[in-house]
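In this view, the complex is presented without one of its protein chains, the others remaining in place.
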Amino acid sequence: MLPDVTAVRSLLSGVAEAEAECTSLGVVVHASSGDAVAILAALKSSEFDFAVLIDLLGTDLGDRVEITYHLRSFTRDEDIFVKSSLPHGGTLQSASGVFASALLPERETAELFGLVLAGHPNPKRLLTTEGQEPLLLRSVPIRTVKEVRDG
Amino acid sequence: MAVGPSAFMGVAAVLFSLGLYGVLTRKNAVMVLMSLELMTVAACLNMVTVSRFVTPAEMTGQVFAVFAMAVFAAQIGIGLALVLAVYRQTGSIELSSKKAT
Amino acid sequence: MALDRSVGEHSLAFVKREQLFDWARRNSLWCTTLGTACCAIDGLMNLGGPRFDIDRMGVLFGVSPRQADVMVVAGTVNRKMAETLKLLYDQMSEPRWVVAVGACASTGGPFREYPNVVLGVDRVVPVDVYIPGCPPRPESVQYAFMQLQEKIRRQTEERSAARRDGS
Amino acid sequence: MSPRAAEHVEHTATGRMVFDVGSQHPSTHGLLRLAIETDGEEIVSAEACLGFLHRGIEKLGEHRRYHQLPTLMDRGDYLSGIHGELASALAVERLRGIEVPPKAHWLRSLLGEINRIASHMAWYGTFGRDAGVTSHFFYSMRDREALLDILEAVTGQRMTFNYVRPGGVIADLTVVAESKIRRFLRTFDAHLDEHQTFLGGNELLQKRLRGVGVIDRDSAMSLGLTGANLRASGVPYDVRRDRPYAAYSELEFGIPIGTTGDAMDRYLVRIEEMRQAARIVRQCIEGLPEGAVMAKLPKALRPREGETYACVESPRGELGVHLVADGSETPRRFHYRAPSLFAIAALEQMLPGTLLADAALLVGSVDIVPGEVER
Amino acid sequence: MWGEGILAGMRITVRNMMREPMTVNYPHVKLELPDRARWAVAAKYDAEGKPRCTACRACVRACPHHVLVLDSTRRKKGPKHIDRYTYEVGACMMCGLCVEACSFDAIEMSRTYELACLDRKELTRDLLRDVDAAAVEQTNSPKPKRPAGRKRKRSKTADE
Amino acid sequence: MNALLSSALHASAALVLVLLNGVVLVFMLRRMIGRMHLRRGGLHAGPGGVIQTAADVLKLLSKEGTRPGGVNRWVYAIAPMAVFVPSLVAYAALPFSETLRITRLDTGLLFTFAVLSVVPLGVIAGSLASASNRALIGAMRVVARQLACSVPLLLSVLPVVMITGTLDLGDIVNYQTGLWSGAFPRWFAIPLLPSLAIFTTAALCGLDRTVFDIHGIEPGPESGLAGEYSAMRFGLLCISEFGNVFVISALAVTVFFGGWTLPFVPLDLQSSIGPVVFLIKTYTLVFLFLWTRSVLPRVRTDQLMDLGWKWLIPLSIVWIMLVGLVVKASLPGTVV
Amino acid sequence: MLSGYWHFTPEVLVVCGAFAALFGGYLPGKDRGAAYAAAGAAALAAAIVAFGGTGGPIVFGQLEPDSVARYARTGLAGLTAVWVLWVAGRGMPGERRREGVALALFATAGGMLLSMAEDLIVMFVTLELATMPAYVLMGYRRKDVSGLKRALDYFVDSILASVIVLYGLSFLYGISGSTAFSGLELEGSGMLGFVAVMLTLVGLFAKVSAAPLRHWTLDANAKAAPVSLAFVSTVPRVAGIVVMSRLILAIAASAPAIGILVGVAAAASMIAGNCAALSQGDLRRLLICSGIAHLGYLMMALAAGTETGYGAAVFYAVAYAVPSMGVMLVVAEEGVAIGDFARLASRRPWVAWSMVLWLLSLIGIPPLAGFFGKLYLIGAALQAELMALVLLAILATLLSAAYYFRIVREMFFGDEDEQVGGAIEPSHAATVALALCAVATVAIGIGAPRLIAALGVRFG
Partner (left out) sequence: MSETVSGPVFAILAFACIGGAIGMLSARNTIHAALWLSEVMLAVAGLYLLLSAEYLAVVQVLIYASAMSVVVLFIIMLTLREREGPVRMADFSIGGGILAGLTGVILYMALADRGDRISAMPVEPSGTAALGELLFGRWTLPLEVAALILLVSLVAAVWWSREVDS
């Protein structure tokens, strides 16, 4: 389940500035937003064989958005999480070149957190209609009870 | 009220002339083919008329009309295949060298 | 083709003929199904299935909106879907009815706090029958169709009564 | 039937046509709209247009208390409510460190497998309808009704159960339910054989399914496919076996895999999965331990600050819940991984080059539930 | 041989045709609901016909999306007066959390599923209106039960 | 004038027959198919749901007819008629019994095929007029299907014509009265089994199925034209599709199953129960068609074309040659 | 009736050859082998015709394999054999040859039947069989856009001609009540008869590309592949000329005025063809124009309306087609521009000398085929005292020498720099084909007196 943290560290030292640690989530690599895609590529081609991008999600940390990439290796049955953070309205570098599975989740994340998607083959909005104000997962307040009742 | 052969042949003649007009004036290949069909039908009608009035027993005209129909159906089939081939290459079904006659 | 309208307004035959047509309408409710979420599975798919078999009542599902009498909205409708919904409703020909199946279609249901979700189909098109439940049982939906039939019958009676009074 | 306004008769330089399949088309199983560009009958490109069912499950999850989360998950993947509930419950349990009584584990597996068969039956019926065999829909609905009866008897609802909670399940099996399960198990294998003969044995259908919509092993992994779609491409990955949860570590079951990854393989893998699921149900009903079904929990769950990911094998693949807790009563971020979302990406890659007539079949063959796609 | 599958399919259809249809002819015959079936929320009454609600608002807090509203007035002495206890049946998802949260067994998931209505107003129901939250003392407090002589209007149920 | 009146009477009788036929038969088939689906089908309209289909038709009559925007008005309006009228006219030559038929035609067999072949014209016209991509693709499929199936359909009845030496449907039926070696009815279905097989296959491929898929009236490309029409225009399309199934089945009965005749029954009795026998035979065949269809998945158009052009047509040609040789050898004096 | 069936042996052989070409690819062996087989069949057919002899009317009098038909069928089969042989060696440009050869053989079969036709129905049907493959051959290159468009134009005009013929035939039949040539009776039919003859002839003239509707041939054919043109401008045309001659002869018996009509068309064809040919730089156009002119000479004899004129015309049809085929095939090898022939004599002396032979024959230099052909034509015209036409023909011949000699000059004294054509791959089959053409040109010339006697031409 958990890959060897030291081995991950040594692997990443050759690629970019990144920190790996073991948390409640699993092994997490913290990277700067510029390096994330390179790190993903390195992890994919490494001996860990993280061949699948299982998931991609954004988390609002208040002042910035944290993007979490969740990789899995079927051969070794190990998971690794790569996290990078962006400012609000920042540019999300697409990982779809490395993992085709990032195509749709990236569009969704960019739309819901108000990010700019770069390097994506089809960076349109995914969920809401063009022409409407996008719904941002981070800032849009949900309706209050009163609104719902009288609404 | 008896209707003689010239009435039928007259209808055929009108159809023929109209078809000829269509062939001569239309640029759209499909329209030209349709006009040709009109002319064919005129000729067939002529033959059937003659067959009825002149050779009712031998029915030569009907035989002739059967063959004419078969042959022209084949011709129009070829023509449509050609139109399609031209359309695929050029995206147009207009006859290129249609001159006003 | 509306035959009932080409029949004279004040003729004696009119009322009877209209009643006949209304009987036909009641017993032949063709639905265009706008099944979006869970309600479409339980409320529509299972209802069309062998156990509940809505076909008994002459209700057909999955008809093109141009031919349908009833639009069955089953499931959440959000702002993007609402546009489609409106267009589909506009395609339907009179007389037409709308049935909102489930909490989401009736009021927005469990998702009504989310601003993208429309607070009930009646915000977009007029709704004739609401069916609470999340999702409602197939029987609930069939019950709703029976209510709808009742409503159609009542409408006719009211109309003909109004005409009697007027004449 | 999509509205006319959304349907353009577009003539491009190559004479192509643009088609909208959906957003309300029976074969799209809810609300998936595919903008398909065709050249004659052949599909040139396909793009999925989502968002017709975007209703903020993730956003609302941030405003729900932890034990309310299953109600949302039920309505995400509405065909397999138990699995959604289970994933969220597992995540909460992992964050909070809750011990679940063993009987609850077994009940979760039991109900999960019953729900899996029910979900596959729904897919099976609509798949038959996509193929044009109308009768099959009714035959699979017959078995689905039996399963729904069981689920209703145990949980009180037919589809949105709210049965699995953090800490266990809310109720034990009833006697009626158990006898229903046994009755179901007696007939199910024969029924499944009948279905398989009826639909899968049909030569015309085989001709339509074989070699269509092939996804090879590598692209399946690259596309992030999971579940039956992945296994059909020859990757024997199953969360139940590789990351056992509930009682699966104690249960015996096989994992069917395909060889070519075409529509036929996906079909066959799902059929075999139903058979294996019935096998698990049998084991569960036999080996159900005694004891409590719910752990003792405080009224309000307040996990410590932290983050976790828990996944289950839903009928559509790996359904994972990513939960970020900030120490309050509600999660800071609630995200769930929808296997259907990745299947849609696969669909976009699969469709170009096939015929328009195959589109509906292929959409059916990957088994998509829009509710979980758009969340 | 090619075509065997088709023939087998035809055989199966005929076999099914010979079987009895499994249709339940609904308005005339009704399926029996299981004991645990959860449909619209209904208030419960004790043996004397008094509602058992104590206006503790546990259900209101438990409801994930606020379909229950309970307005009560606290009085100097005696139980609270329930001005209004409404229930939006049109939005309820029948999850049963409110019933689980109720420690007084004052509400239940009823088994009426024939809920369709023609008017949007009917989607909101009064579970209770203008009643006293009576039974707190009976079940919970050691205090003796008060005499039931106070002004009490007739309680309304959803079905009326 | 008398002739005109009688032909008008005939025509209106045909219309009534077609409509009644449709109304009753559709209901019966709905119930039958319902049973096949483990359910009951229409129950609530009238006693046992008998007038369910009548209700459908009446309702369609009372609906408001809409015309989608952007359509070609005249063609759109004419197309359902162009589909409906031929399928009505196709009844003209069918011999319901020795005496009961609308008109007696020398070329009855060919006439029926000719009239049925006009139907796709209306389908295409309507779909071109309705300016919808989906209808267009649907119509293209319909046409491709028709082109692939109508040729083998026509070829498959040729052996019968070769043997009987007539195109008159009544004569073809008369040829089939009596018994072979006292045991087998003289129906062409027995010696010309391959012809029947080709006919059935081609008919199965060529007939539209949407009417009977009660739960499958999909507004997709499969339904083609029907998705674009509303109210009675749609009703006309439905009736016409149903009528086509009936006519094809009736043709099969006439050509292969001895039409109104019944073996082992005295001749004078036969003439009186002729229409009933004919209808029973036809309904049986209609049911068989539907039964087969309920098992078959939708076949892709290109596969259908392959079937038609690469298998059915060559096979029927080979079969015609074989039959021709046999006929020539056994009946040296005949025309053929 | 049954006894006449052996007369069809050559046609059956040719059709078998067509099937062999069409489906030969599916048998073991190659496409090329099938084409050879087809060529063999055609040649064999020619031989059988040559030895088969003649007979009276067969098939209810619908066909008459007389000596004219024998000569024409031999010519048609021989021409086809040459063409197929050449195609077997060189192939169709840019496309496979299977369909092309098969279609050409079908056309030949049609043409051979056509040259025997003695009935309007048979004539019409076989005329269509003879000319229909031509549309395909004209648009044979499917990637060649302008070629396809020209083929479409050609097709439309040709069908128009067919329809007009058909309409005319329906009147002819209506007036005489019979479709047999022998039964055509226009006596006293007045205006209707005139219209019938007019429509029929105008259509037929258009079919064989004579005036007045000849311009479309030029436009439509000018962009076709020379190899297609070599076939289209010879085989179907010869067959058409033969049957046209037969029909004119049959009609002339009861409507002598037809001679004027034909004469006018002949004069127009001669003038138009020659004048247009003078200024052409494209050899295809040049040969088409000169073909129209040759048709004019031929119709001059037909205008006489006598058996002699008829025989002379049929003789000339083949005598003209053989060199024409040779020239066209060389054009297909070398190139369509006149400059492509520069110094051909130094590159391929044998081919160049053959070209000279053919061109001389086309001009009409003794002792080649063309000379005797023209001689008989003029003789026939003189017999009918059509002095003006004869004078015009002689003038036109002189004029034609001018443009034919341009080619000869280019071959022998052309500018070296203009030599653009690369070395042509040697092909035995093609060489044999060209050689056959050359030999035939001489042979027809030498055997002319005997042939013409057999064709029933009598002078004096």
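Here the chain labels run A, B, C, D, E, F and G in written order, and each chain numbers its own residues starting at 1.
Here is the rule we go by: contacts are C-beta pairs under 8 Å (C-beta built on N, C-alpha and C of every residue); 3 or more make two chains touch, one makes a residue touch a chain.
A quick note: this is a predicted structure, and the numbers were derived from the prediction, not measured.
Q: Touch as defined at the start, partner being the missing chain; which of G:V59, G:A401 or G:A454 qualifies?
A: Here the residue in touch with the unshown chain is G:V59.
Q: Across the whole complex, list the residues on chain G that are touched by the chain not included here.
A: Per the touch rule, chain G residues meeting the hidden chain are 15, 22, 59-60, 62-63, 99, 102-103, 106, 109-110, 113, 121-122, 125-126, 128-129, 132-133, 135-136, 139-140, 142-143, 171, 174-175, 189-195.
Q: In terms of residues, what is the contact footprint of the unshown chain on chain B?
A: Looking at chain B, the ones touching the missing chain are residues 1-11, 13-22, 24-28, 30-31, 33-35, 37-38, 41, 44-45, 48-54, 56-59, 62-63, 65-67, 69-71, 73-78, 80-85, 87, 91-94, 98-101.
Q: Could you please point out the chain F residues that touch the chain left off the display?
A: On the side of chain F, residues 72, 74-75, 78, 105-107, 110-111, 113-115, 117-118, 120-121, 124-125, 128-129, 136, 139-140, 143, 146-147, 165-167, 335-336 touch the unshown chain.
Quick note on the criterion: only the chains that are shown with their structure count from here on.
Q: Hey, which pair has more contacts between C-betas, E-F or D-E?
A: When D-E is set beside E-F, the one with more contacts is D-E.
Q: Of all the chains shown, whose C-alpha centre falls nearest the centre of every protein C-alpha atom combined?
A: The chain sitting closest to the overall C-alpha centre is F.
Q: Farthest from chain C by Cα centre, which chain is it? Let me know.
A: The most remote chain is G.
Q: For chain C and chain D, what's the span in angstrom between their mean Cα positions?
A: 30
Q: Report, in whole Å, the distance between the mean C-alpha point of chain B and the mean C-alpha point of chain E.
A: 79
Q: Which integer distance in Å separates the CA centroid of chain B from that of chain C?
A: The mean C-alpha positions of chain B and chain C differ by 54 Å.
Q: Would you pick out the residues of chain F that each touch at least 2 other chains?
A: 34, 36-40, 43, 68, 215-216, 218-219, 227, 294-296
Q: Residues of chain B touching 2+ other chains?
A: As it turns out, chain B has no residue touching two or more other chains.
Q: In the complex of these two chains, what residues of chain C are touching chain E?
A: 50-53, 56, 103, 106-110, 112-113, 120, 122, 127-134, 136-137, 139-144, 146-147, 151
Q: Which residues of chain D touch chain E in their complex?
A: It comes out as residues 64, 67-68, 71-72, 75, 135, 139, 142, 145, 152-157, 160, 162, 170-171, 174, 176-177, 194, 197-199, 201-204, 206.
Q: Given the complex with chain C, which residues does chain F contribute to the contact?
A: Residues 30, 34, 37-45, 49, 52, 54-66, 68, 214-219, 223, 226-234 of chain F touch chain C in their complex.
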